[in-house]
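One structure is given below, represented as structure tokens, and several questions about it will come after.
Shown here: the complex without one of its protein chains, the others still in place.
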Amino acid sequence: MINVFKRHFNRLRKYDSVIYPLIVLVIIFTLWEFLVKILNIPETTLPAPSKVLEALFTKFDTEIKPHFFITLKVLVIGFLVAIPVGITFAALLSQYTLLNIMLSPFVLLWVTMPLLAVLPLIMMWLGYGLAPRILVVCVTASGMVALNSIAGFRKVEMEKMELMASMGAGKWQAFFKYIFPNALPSVFAGIRLGCINATLSTLGVEIAGFGSGIGSRITLFATLISFPLVFACIFLTVLIGVTLFMVTTFIERKVIYWKY
Amino acid sequence: MKEQRQVNWLNFIAPIALLVILLVGAEWYIVTNDIPRWMIASPSAIIKELISSFSSDIFPNFAITLGEILTGYLIAVPLGVLIAILLTQFYTFGKAFAPYTIAVISTPLVILVPLLTIWLGLGFRVKVIAVVLQSFTIVMMNCTTGFNNIDPLKMELMKTINASRWQKLKYVILPSSLPNIFNGMRMSAISASTAAIATEFYSSTEGLGAMILHSSAYLNIERMFASIVMVAVTGITLYILPSIIEKLVIRWKI
Partner (left out) sequence: MTEKLKISVNNVTKIFESKRQNITALLDVSMSVREGEFVSLVGPSGCGKSTVIRIIENIIPPTNGSVTIDGVTYTDRIPSDILRKLGFVFQAHNLLPWMTVEQNLRLPLKAFGLKGDKWDDQVEMLLSFSKLTNMRNVYTNELSVGMQQRLGVVRALVHDPEILLMDEPFGALDALTRDELDIQLLDICEKTHKTVIFITHSVAESVLLSDRVYVMKTNPGEIIGEVRIGLPKPRSLDMKDSREFAEYEYKIIDAIGNLELSSIK
């Protein structure tokens, strides 16, 4: 029967990307609401979507807003600082072979180490403010950016080594005019991954109870068993994560327009 | 030829030399400047702690954390591949869930941990689920890239032999995407370890994360550093594992 519908609405094919997800959303919401009402599921196990929305709109200003912005602040600052740091590091490493040889394993460590684990230590040194968290987010994200950027720079350089030599340009000239622009896809891949890891680091520490921010609200409301608020905060977190990711992808499309 | 051998030797020695210099330097600085014990531990003290408490505390906790991560990881990888197959090979499914996969990839699923803990209680299960949730998304993302970028010529070949959907997967799509799958495994290893530690911070009495928290509460700096070192070891092991498996599986020249 669905096929009959499809054939009739073939003209609307190009809106599939919007229609199908919307249908899924509507189905999930109505099913959820329905099941909670019919099976009489207590609010302490699973709240109905209507309750969640209600909680979101009524309680936002009072209890959630400051935390929302703290999370945003930590995430955005950490992430934005990480980008130039990572790229600079990658540039230096790719141009100075000795540095590269010495530091490669450390870069590996940098990337694979869950820096979350050193947060308690850093908090012992720097206190309970936002600084330690921003530091952790920044270091995590810049690791990703650096790793991918190094790979990108080296790939471009290897491919075009003869061209570079024939151009006779100075090392850094060649870098900025040629290597860097050509390696942008790799750099942006690193930035995208860095974005994901930054969000992970930011919220990971908040959930664990190290300070304020929307993750800490999730923990708090969970222990208080105010589930509608928990879900509301989860939704807001998703909003933050998705928006940052979309913005990054959007900028990527604009900068590397030729790939699209 | 001689040049190559020299470079290889240097590749090996240089980072080790750097590490040794840093460790010795730190040791000297900490000892001579009499840095207070609660701030930082000297390398020698850390090593002493590692050795003395290894079998009693350090290794068991390490094993627990590693166990959580590996179990979650082993579930997450096939799950990620499977969902990527569904998303890329079945039009309806792909179109319907595309925006939700973006949401799932860009949001750290650790935020579900408090909820999961309330529903499922503390313990191994919750941690494994947290790891699974966090890592399958990255595997899925990399697999999707791979599955969507197959050489069109090879798909033409499949058409000429009337290959079914499953034959296309088996003969072209999956083998062609193996590098992407392994890359996804590498990347998700990082998220996996982070998720495990975060969950342990949240609610645990065992594992490396818990050990870090406890040693910080009791100001046992040496143990804290020792735990951090073990966390680093965990991270690196997980990252290298896919590369090793990749060398064994991909025996052909790409």
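Per-chain numbering from 1; labels A and B assigned in written order.
The criterion applied here is as follows: a residue touches a chain if its C-beta (ideal position, glycine included) is under 8 Å from a C-beta of that chain, and two chains touch if they have at least 3 such contacts.
These figures come from a predicted structure and were not determined experimentally.
For the omitted chain, the shown partners it touches in the full complex are B. Contact with the chain that does not appear here is found for just one residue of B:N33, B:S56 or B:N162, B:N162. The omitted chain makes contact with chain B at the following residues, 153-154, 156-164, 167, 171-172, 175-176, 178, 250-254.
By our rule, only the chains that are shown with their structure count from here on.
Note: centroid distance chain A to chain B, computed from Cα atoms, is 17 Å.
Every residue of chain B that touches chain A in the complex is listed here, in rising order: 7, 10-11, 14-15, 17-18, 38-39, 92, 95-100, 102-103, 105-108, 110-115, 117-119, 134, 138, 187, 189-191, 193-198, 201-202, 208-209, 212-213, 216, 224-225, 227-228, 231-232, 235-236, 238-239. Chain A contributes residues 16-17, 20-21, 23-24, 45, 98, 101-106, 108-109, 111-118, 120-121, 124-125, 193, 195-197, 199-205, 207-210, 215, 218-219, 222-223, 225, 227, 230, 233-234, 237-238, 240-242, 244-246 to its touches with chain B in the complex.
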